[in-house]
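Right after this comes subunit A.
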Amino acid sequence: MNQLDMTLLIILSIIVPVVGGIIVSRLGKHINIREAATLITALALFVINLLIYVNLDLSHENAVASSRFVFAEPIEGLAIAFSATAFGSLFAIIASGLWIATSIYAIGYMRGHHEKHQTRFYVLFAIAIAGVMAVAYSDNLFTLFLFYEILTVSTYPLVTHSGNREARKGGKTYILILMGSSILFFLPAMIIVWFVSGTLSFQEGGILAGNLDAIWAAPLLALFLFGISKAGLMPLHKWLPSAMVAPTPVSALLHAVAVVKAGVFSVMKIVVFIFGTDFITESNANHWLIWLPLITIVVASFIALRKDNLKERLAYSTVSQLSYIILGALLANEAGILGGTMHIAMHAFAKISLFFAAGAILVATHKKYVSQLSGLGRTMPFTFTVFTIGTLSIIGLPFFGGMWSKWYLLSGSLSFQGPEFTYWAILTGLAISSILNTYYLLSIPMTAFFNKADNDSSNASQHASGIKEAPVACLIGMAIPTCITVYLFFDPQLFYRLAATLNQF
Partner candidate 1 sequence: MMDFVLGHINYWLIVAVMMVGLYTLMSRSNLIKKLAGLAIFQTAVILFYVSLGKVTGGTVPIMDEKYTLYSNPLPQVLMLTAIVVGVATTALGFALVIRIKEAYDSVEESEINKMDEQD
Partner candidate 2 sequence: MEQLTILLIVIPLMCAPITALIPSEKITWALTLIVSLISLAISFYILYEVIDGKHVIYELGGWRPPWGIEYKIDSLNAFVAVIVSGISALACLFAYRSVPSEIDKKTIPLFYAAFQLCLLGLLGISLTGDIFNLFVFLEISSLATYALISMGKHRKALTAAFSYLILGTIGATFFLIGVGFLFAASGSLNTADIASRFSSFEDMQLVETALIFMVMGIALKAAIFPLHSWLPNAYGQAPSAVSVFLSATATKVSIYVLLRILFDLYPVEYWVDMLLPQIMLSLGCAAVIYGSYRAWQQVEMKRLLAFSSVAQIGYMVIGLSMLNELGLIASIIHLFNHAVIKATLFIGAGILLYRANTTQLKSLRGLGKDMPWTFAAIALAGLSLIGVPGTVGFVTKWYLLEAAVEKGLWIVVATIVVGSVLAIAYVWKIVENLYFRSKRKIHIHDVSSGDDGVAKAPKTMTMALWIGAIMCIIFGLNTELSFQAASSAATALLER
């Protein structure tokens, strides 16, 4: 495939969801056609991303330059440009693939839950996906930043979808933290990079090495880590639990996959292509910065343990898992980067299954709290099986995809070159967090399957309302990521191939 077609594909990947959104917005009256339009858009986008993946030339980096598409150049050297890279393609495939599953799921959920403004929901969803695609294929830090912000703004109406007081309050936290931190930390950091190195393009080996004094590497990296609050690093993680006021498909795709992964994606990109792993290890920038994700992993796990609201518990679990990826990036060695990148994929499939299951429970029983789930496993076996598989994958047990990323992360931690104390702290932290993971996640399906319903009255009301499984569309939507989670254990090559390219540079 020649470069023109590649460029065209990249442009299409951003335009298709926007066009799809516009079409969907015109179909408010014909809901079945509208849903079909969403699905077709999602499928088309997935195919486009697959085509990009298939045609990627992973062997040499020139392929990036040849597919570059410059949209605008407001200031000389500072362009809004896109290009296809292995890492971007990985993120794009995950997001667009799961969009299909989410769309199917959303049909069941939105109707089952009788949400209002469904058309607006689908339109905004498509536009948010377009933002994600733009982030994935961004060619330089400036473009990345721009669409990072656009993603924040475009997902805001989705967070406040229900429009009530609680949603608005959550939305306010959401936009204040995401916007505020990116303007206060990310933007200055970007500007510093520009003035230090004179460019913002992602280059192999980073652009800072040789331009920046090694002492300043750590503070600058800290600016980036705090600036990209989508990655959920404590103490700037609050927006994620707040965003849980959104409808479940939004929480599932955007706040377990697209938005948060855009955050860690950015961190990874910056670590590998702006700083360069060599520069980070040489300047020892990661020696104390690595404490940030480590603390987040452990603290978020403890908080998750104490949350009774199911979605909030999942949110804190996400915060904790995201920091695994940041940890992997900050380890700045081959296995760490590999593990972190693979965890973007593995966690995405597992976590979306969990959210889908949580949403299904909400639709079928209107129950939000973990303590109310006793005995539900018997009435909703499928949902809780999905939940269990997701849980096991996140914990990192064999036969589920999550094992591979945890494996690489662990081996990355083992080869961490740094102070002895930090080294042991990382290992201990990971161990503690795994135990906590097991406890706070696995306890949910355990309660549902093995506990008896608390009292007769609720039991009676269950029978009265005739609790069944969620709508079929929800179940299909749930099945897809769950199957992939299992499949990825046996064949992680798909993502391994892409993730491994990060280490070539």
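Inclusion criterion for the candidates: all candidates are chains of the complex that A comes from, given by their letters.
Please note the rule applied: a contact is a pair of C-beta atoms (placed from the backbone, for glycine too) under 8 Å apart; a residue touches a chain by one contact, two chains touch by 3 or more; residues count from 1.
No experiment lies behind these values; they were computed from the predicted model shown.
Participant: Looking at 1 or 2, only one should touch subunit A in the complex. Which number is that?
Facilitator: Among 1 or 2, only candidate 2 touches subunit A here.
Participant: Note which residues of subunit A are touching candidate 2 in the complex, please.
Facilitator: By the definition above, subunit A touches candidate 2 via 71-72, 74-75, 78, 80, 142, 145-146, 149-150, 165, 168, 172, 180, 183-184, 187-188, 191, 195.
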